[in-house]
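A single protein chain has been omitted from the complex, and every remaining protein chain is retained in its original position.
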Amino acid sequence: MRHVIFGESHGPAIGVVLEGVPAGLELDWDFISREMARRAPGKDPTATARREADVPRVLSGVFEGRATGTPLCAVIENTDTRSGDYARTKDLARPGHADYTGHVRYGGFNDYRGGGHFSGRLTAPLVFAGAVAKLILRRQGVLVGAHIKEIAGIRDAGDWTAGPVEGETLAALADKPFPVLDDGAGEAMRQAILTARSEKDSVGGKIECAVLGLPAGLGAPDYGYNVEGVFARQLFAVPGVKSVSFGIGEGFAALRGSQANDPMYMDGDTVRTRTNHTGGVNGGITSGMPVVCSVTMRPTPSIGLPQETVDMAAGADATLVVQGRHDPCIVPRAVPVIEAAAALAACQILGI
Amino acid sequence: MRHVIFGESHGPAIGVVLEGVPAGLELDWDFISREMARRAPGKDPTATARREADVPRVLSGVFEGRATGTPLCAVIENTDTRSGDYARTKDLARPGHADYTGHVRYGGFNDYRGGGHFSGRLTAPLVFAGAVAKLILRRQGVLVGAHIKEIAGIRDAGDWTAGPVEGETLAALADKPFPVLDDGAGEAMRQAILTARSEKDSVGGKIECAVLGLPAGLGAPDYGYNVEGVFARQLFAVPGVKSVSFGIGEGFAALRGSQANDPMYMDGDTVRTRTNHTGGVNGGITSGMPVVCSVTMRPTPSIGLPQETVDMAAGADATLVVQGRHDPCIVPRAVPVIEAAAALAACQILGI
Amino acid sequence: MRHVIFGESHGPAIGVVLEGVPAGLELDWDFISREMARRAPGKDPTATARREADVPRVLSGVFEGRATGTPLCAVIENTDTRSGDYARTKDLARPGHADYTGHVRYGGFNDYRGGGHFSGRLTAPLVFAGAVAKLILRRQGVLVGAHIKEIAGIRDAGDWTAGPVEGETLAALADKPFPVLDDGAGEAMRQAILTARSEKDSVGGKIECAVLGLPAGLGAPDYGYNVEGVFARQLFAVPGVKSVSFGIGEGFAALRGSQANDPMYMDGDTVRTRTNHTGGVNGGITSGMPVVCSVTMRPTPSIGLPQETVDMAAGADATLVVQGRHDPCIVPRAVPVIEAAAALAACQILGI
Partner (left out) sequence: MRHVIFGESHGPAIGVVLEGVPAGLELDWDFISREMARRAPGKDPTATARREADVPRVLSGVFEGRATGTPLCAVIENTDTRSGDYARTKDLARPGHADYTGHVRYGGFNDYRGGGHFSGRLTAPLVFAGAVAKLILRRQGVLVGAHIKEIAGIRDAGDWTAGPVEGETLAALADKPFPVLDDGAGEAMRQAILTARSEKDSVGGKIECAVLGLPAGLGAPDYGYNVEGVFARQLFAVPGVKSVSFGIGEGFAALRGSQANDPMYMDGDTVRTRTNHTGGVNGGITSGMPVVCSVTMRPTPSIGLPQETVDMAAGADATLVVQGRHDPCIVPRAVPVIEAAAALAACQILGI
């Protein structure tokens, strides 16, 4: 299954084309709508005030409620756009954002309004694609879920590399507006976000994602086929992701082999490991334990505080105070986005 | 440029085929040999005792000392192999290694001797490929270098995200047998490695890599084209890499936007940033600042201490004491390997 | 540049996503509309009676009239659909059509109405993509044009492999409703089509296409890169194409080397060949002469005469008399479609 996402924040519409959806897949719209709602703006006081229906319209690839197997295109019309907010600061590159790099890359022809193709809004069709992927995976007994692991230095409880992860845990997280394992930690994170917003600032964080039910033996060590690489390629395509790790990830750097290695044992006929430090992948191949990956997301670059920047038209230094509506922290809304990317990666390594 | 690496640790030979090498490229054998030597086993007391000449023989794609532009195949014969060491424990999966996952993936037909295709020895042709990539990049003023950032919890000095990185720094590192910025820290790391070895254990670490001279505007935000994804795909193909990050990477999680954003300014006609927290990439596109990426490498899985494992033939629990020659820490020898992966990624985003 | 075409004949809409359109390209809508009109149904008495506006709506990738460089999605709504015509014979596979193969491929979940994704209507977004490709090529001095080479055994005059082809010739053909070099031959072809239609039958034919202005030295001999393979891959994706050849193509089988080889000479500083039997490609690489390719298109499978077939639901033999609107010959309307495929191929070998 391949996907291509198109659209700009303030253009006519955004959307996605999915090639290779298995014919006959039932498009469960309750599920898809729920996934879209998890990412939708305006659901939590910590998020941006922009509100959109975000109901994808399927143009092709579905007949009588099921996938035809031919390319599936879904579009979301852009309705609530206030371009004026952005035109005022069109030439002032927002530090940490793609204004300058996009300007160079596209020779100044990119649609700058609202970040254009770089807008976080483009993650809506990604969540749609991920919802389709999850429906495919569900038929094979594969589940994908994630939690906020850290925001503003505040860490969630729980350790998904200490052993197996339960499907119920993932299901419960999907129902939470602020998906953490420890609601106390979650409340502290929310306060940190609100504080940052009140100070016209933003905060970053981490998301941890688990894929349950993948059989052992998928992937390969080679370039282009190894499981970590396949996941990373999808995960780094999510705006704001600056780090991707598996299992205990950076934690490996301070451990000895005797601490890091996951002891193996037979559970009946099945080979398991007591811990899952490696995150379900050894030598680029799945071990049968959950695939556990983590991403770090940068703080929202668009902040209300004055920033040192450049005027791209004038070629001169400038000071920028960003106006407009922005999430002070993209991590909560990014949880279903990271799940979507992981679900697409899981389909890839399953050869779907 | 595409590459495919082939070979098994104890088979007749290992090697690589490179497609798309620019015609006319001079194969600078002094440089290539130096790169191969940097990775070669046996160069430092902390490394494995296996010694091989590791001289690649070019079978194709080079004529009168220059690349023809057609596929370039280089092979390295395997000469110093002691298969006996491994046959004894063939059915006992080494925890943390790909013995079990490879067994499942390849239905038991993989060459288990010395790790087969999963062996760290396969990084020799990768370094060769990277050396060719570096020669290509050198013609365009692009330099690649790396240092050991951390081993066994001991961190190197220096901060490559605080501002620009100098080419001289990279050149000096390439000449060091133990490439750190702070030799005092390096000596502490070496002691930690030797201590771990004396205790039949191993240690992990981190490598930080910089690519200098890439122009702004390379890459794209989209899946498959974004710079982080292109680099990550190459880096995760290096055995033992469990985390890939850009700029300050996981450090973003605890920062505010006002701290994380890199202030921009005009340096003459050039847009620069005062810090380089983002690692030279915004929105999946290069900014013109150095691309700085870090990887975390797990401790060598093969350790002499007894480990809980399974007998894959018997389907029973077992205890394993690994024999044979193994680096107690792969990080020092992995430095040129990570550089090679980064050099191949840099070629990709340059469209070579 | 990559493209993916989506849609079904009687679904909500059809369309295409183009990745990699050069930023800044001016979308010349006069030109695009003209190209769309060349393929549109209902323009000639020999064609189907179905009439559609076929005006593509651009959803993304264009800002202020120019390509942004990010994915460009264009959709064409389906308006004039008479599904009833098809439902009656839904289970009777039309011989020569994809009814049966599509049914097996997609497990019966394909949208059977009007041929669904297999409909010739899907060539409309292909022509749009080709028009964009032609605009790109035009900036580089590359022209694409085609003529009907043969219909129902009646051959057009002219020999594009005897020497160079003029740009004026291509321009004149693009203005013709029935693009032949010899209008007398064209009139005979049209009569043959009308005769076939009056006899409830259909006819096949050939189209010859030339790409002018490609420099020498593009492509490579290797799998995946050779010019003939790149063109063939695009051309065989056009419904109804059963043969692709270059230069004199099948004519090589009866010639001697001394007749077939194109004599070479210097035209000032430029190497040229007196004839162009090879169609501008040697060893998978362009020679600087026009790339000349020909395709053979099968007769429209949907005919009004009774045909021996199977009932896919009943698993029984059956007789079919196809109703509905069908071109008795798809060749005339396929001319801009073949040009579109060739234009996309030309972009590929130019590295666009």
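Per-chain numbering from 1; labels A, B and C assigned in written order.
The rule is short, and it goes like this: a residue touches a chain if its C-beta (ideal position, glycine included) is under 8 Å from a C-beta of that chain, and two chains touch if they have at least 3 such contacts.
Keep in mind it's a predicted model, so treat the numbers as computed, not measured.
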*From the list C:R121, C:K206 or C:R333, which touches the chain that is not on show?*
C:K206
*Taking the entire complex into account, which one of B:S33, B:T70, B:T195 or B:Q259 touches the absent chain?*
B:T70
*Kindly state which of the options C:L194, C:A216 or C:I352 is in contact with the chain not pictured.*
C:A216
_Hidden-chain contact residue, picked from the options C:H10, C:H117 or C:K134_ = C:H117
_For chain B, which positions touch the chain that isn't shown here?_
2, 4-8, 11-15, 17, 19, 23-24, 57-61, 63, 66-73, 75, 105-111, 116-117
*asked:* Considering the whole complex, not just the chains shown, which residues of chain C touch the missing one?
replied: 3-5, 93, 95-98, 100-102, 104-105, 117-118, 150-153, 196, 201-206, 216-224, 226, 228-229, 232-234, 236-237, 239, 241-266, 269, 271, 273-274, 278-279, 281-288, 296-303, 305, 307-310, 312, 315-317
*Can you list, in ascending order, the chain A residues touching the missing chain?*
19, 69-71, 220-222, 351
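Methods note: only the chains that are shown with their structure count from here on.
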*Taking each chain's centre as the average of its Cα atoms, which is closest to the average over all protein Cα atoms shown?*
A
*If you average the CA atoms of chain A and of chain B, how many Å lie between those two points?*
27
*Approximately how many whole Å separate the CA-defined centres of chain A and chain C?*
40
*Residue numbers in chain C touching 2 or more other chains?*
19, 69-71
